[in-house]
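Working notes, structure below.
For this depiction, one protein chain was excluded, whereas all remaining protein chains were kept in their positions.
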């Protein structure tokens, strides 16, 4: 049987499952896979975290350097997010630059962290207009089994919560302090599978779904960032429903994130 | 009929027309298409102009930034010319970098402006050896129907004549002043069509001509820049004749340029 | 006969020759081709040399600029080595970037020069932590007939020995002085041909050999750098033997290098 | 989104540029402005100025991007160096790459891609002056250019943003509102079915505000849709 | 190699981290840690941390790299930006390119490449924390990942460096020894035959010291080889 036929069979199967509120791996349509967060494993990083979301595995490292602020925000630190779709994570990740997907992923994760004001950028100013801390969030995808958007945002948040400002190393102060964190954004990503909408898709589900919708909420239940992706569509009602579902479902991830801070 | 046959038929037809001093669009061999210049349409630019040369359409914007001068000319401002062959302008303009043609075009336009000393570079010095104005000439090709060389030079000249030095925005002085212009270069480009030489070729004519010759004169009728292009040749006599024709024919463009300054 | 058959015949022929201690060009297996060094032919360079090793021909030019030192060695000058595999040197050198081979070559030559401490980097400090001399070693391969590693290292060493610090031009002192040289590294490169090991392979020999081993010694007979290359192997004994052979054979190159300093 | 600001952007229910909260900036759309392109559009939206041009269906380059069973849409959004106050370096930056990518995908939903296997439809959007909302402007212009090119589509895609300034949900942020406002939500829909083909959000919205913003942006899209159809009718009229 | 230094790196025959001259840092090897890769390995070596993943044999891209009579090995060594104290810029620099290249060639000697004409075997090595000796760590991890993937090989390739500090030849330099030592000689061998498939040297070694370093590095490789086989046995056991 050709690849396309297999794919069509799988698509049909998954769509009928979803219609009944079921998933191939036994989950409900709005249920996350098991999540596990580890922190602090990289001693060369200012902060680090590994997130397992089902079999998806992302390692995030935070580096902090000193630089000059942007002209239009002389009193604020800066933040840069990049993702490395390492070839070992997925046969389809070419060693060459898989530009568009990787850039969309980086930018959506970046917006979730940035717009939630998770980091207190004003607290990263060392000398107004001259010297600020630049926070680099580097995400290393190690195993791609779907839903990189949520897994990366979670890994970034966990690594930031683990981060220390390296005052001593850079001669800024004689004590290192924790990176000040204002709030906790959680990203929830939905997939359109036939006429159903499912949460936290696996790679298999991603390969047959038509559209993606990501929404990030802060801990007060307010929206901070969103992104519709892929060449399918959602109805207006599906979008509004997904946003509500996100608020109801993101506590699994939120608890995991809280867990590491205790 | 194959593409090549069509092209050969067109070539033959155009060559015999040219031999009789005629063109497919009814013009004489040394006649420009209708030219129209509009200025000042881009409020974010320090100067701007749109030039229509027949159906060819080029938008030029000038930006002025502050930078450091080159070591070998510490008292002079700088100038950079770039062309964007936007994919919307021509089916053959690939989104990828069409390097060679685009670079030749930029450099020929640049030389016409630069060597004519149209801009008073010494007048762009803010602090000797430390701070000068850097003039960026960005040419956006919007519709390519032939003779980009002349259309771009004209658009650059028109946009420069429309430009204002943004002293206030950059805190250099409390008044913005016009960019000082010394003279007006006009570029005339000829094509070799069979044994004839024609002025201001259309895209159709360009596709069958064998060589190109561009010459830029200042308003005193002196030569400032020239370039022979494409893999054909001109006789020595054709080159010398073209230079004379340029002086006789460039008044159409010169008038249009003067028109916008009134 | 196909290319592969020709290549297999040549391989067989060369391997049996080597087994008897012979070479296609009449040399012994541990014998260098004729070497010739010329210096000082490029007046725009701070130092220059052309090395002919058989028909292999490499031109090296040294440029010295003023820059800032690295943070971890504030009192030392810097050195950068690059190689240009010019398309005129070999049909197989593509105009596009032949990245890997060229980078390996540059880095092995660089290590030989750097690790031997041929250049007194501390003597290149102008102002501690602020200003140092940056030495650029640019190698232009003009004719590739095998053993670029040794020919490039020799050309770099010869050009450095010819180099003058341009104090006057950069206003550092009122006298130019010779670049201070500590010692003379010589690189010897071996090829594995069947079960034999040969010195100074030609292009023909390189095309049928399976592994390459380069070792650089200083003039006291100590090792300074080494590199095994290509997808074959050497036995432990072959490596140790090659190192001894290098010490016994490198005097040909060493003499040539001394010759130019008299 | 700077978010917290003391700047008073709305006073007595009127915005700094004189608009009411649910009012679009002025929009001018002209179809068929370019000669070479198979279809084209020039659009002014407030002070934004955008050209869109379409070629195709044509052979797809590079080959490895071809799809055996359908066409792909290769959209490309770029901003001219002089389109902003600080000169923008030419070429695609990360923001332009992301916008090009999501716009390509939005169009693949409405263009009849299954009618043109292996083909490419090229959509080039050139922003020549930018004052907030350029992605919506570019997407809207591109829809008109596609229609002008006669590319078979299920529908055109109007695109419009809602946002939040001074805690008020408003339609179509201008530049100051974008710089000092609290949220921006660009939306693109298929008017005939109400489907959402593009949605992004930056900033801070309560659940209620999100609902309002969706309502407002949707009505903005519908208003724009009328202008788009009007522009095409003018164009056909002009050509006939 | 800084070479001359007053720093006392060995005192009474004991190195600063407590090791004897011929002692390896602690090594931990786990095979089969990744789900997607055909074979994988996580390796800690001192504080070095490396992931290796293997895919293949698969179709070779780009095509012009295909060999008609055998597979090629496309190894890629990269360091995470956060793997070192100063942030490393992402992507392949010249050092990574050289290491990727010589590692690819080392594996082409042991993988049964002639069994898979035109194919590619992809080996990806990600260094996520670096403290001297990462190329040996990466090569060793990659060997285990290739075995874990079931790629036919003549043997695995253990890799280990010897070096020189305070005029003493020692095994497996740590970071301080690498920074202030006098020589570093990374080696990789085929244990069953003793063949050398990778050898580099930076620094200063007398002929005698070179012989010692070769002996020491070889014994380090053999010690590592045991750990590699042990890891694979554990992995098979775990899976059975």
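Every chain is named by a letter (A, B, C, D and E) in the order it is written, and numbering of its residues begins at 1.
Criterion: a contact is a pair of C-beta atoms (placed from the backbone, for glycine too) under 8 Å apart; a residue touches a chain by one contact, two chains touch by 3 or more.
Keep in mind it's a predicted model, so treat the numbers as computed, not measured.
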Task: Neighbouring shown chains of the undisplayed chain, as defined at the top - done: B, C
- [ ] Using the touch definition up top, pick the residue from C:17, C:37 or C:59 that touches the left-out chain.
- [x] C:59
Open item on the list: With the missing chain put back, one of C:6, C:88, C:177 or C:248 would touch it. Which one?
Closed with: C:88
- [ ] Tell me which residue among C:76, C:144, C:214 or C:249 touches the hidden chain in the full complex.
- [x] C:144
Open item on the list: Touching the absent chain: which residues on chain C qualify?
Closed with: 41-46, 48, 55, 57, 59, 61-63, 65, 82, 84, 86-91, 94-95, 136, 138, 140, 142-145, 169
Open item on the list: Touching residues of chain B against the unshown chain: what are they?
Closed with: 99-100, 103-104, 106-107, 111, 115, 117, 213, 215, 218, 221-236, 239-240, 243-244, 247
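We adopt the following convention: only the chains that are shown with their structure count from here on.
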- [ ] Kindly list the shared contact partners of chain A and chain B, in label order.
- [x] D
Task: Matching chain pair for B-D (criterion: over half of the contact pairs shared, by residue number), options A-E, C-E or A-D - done: A-E
Task: Most remote chain, CA-based centroid, reference being chain C - done: D
Open item on the list: Need the CA-centroid distance for the pair chain B / chain C, whole Å please.
Closed with: 49
- [ ] Find the geometric centre of each of chain C and chain D from their Cα atoms only, then give the gap between the two centres in Å, rounded to an integer.
- [x] 58
Open item on the list: I'd like to verify one number: the distance from the centre of chain A to the centre of chain E, where each centre is the average of its C-alpha atoms, in whole angstrom.
Closed with: 32
Task: Topology of the chain contact graph, where touching chains are joined (line, ring, star, complete, other) - done: line
TODO: Check the chains against each other and report every pair that touches.
DONE: A-D, A-E, B-D, C-E
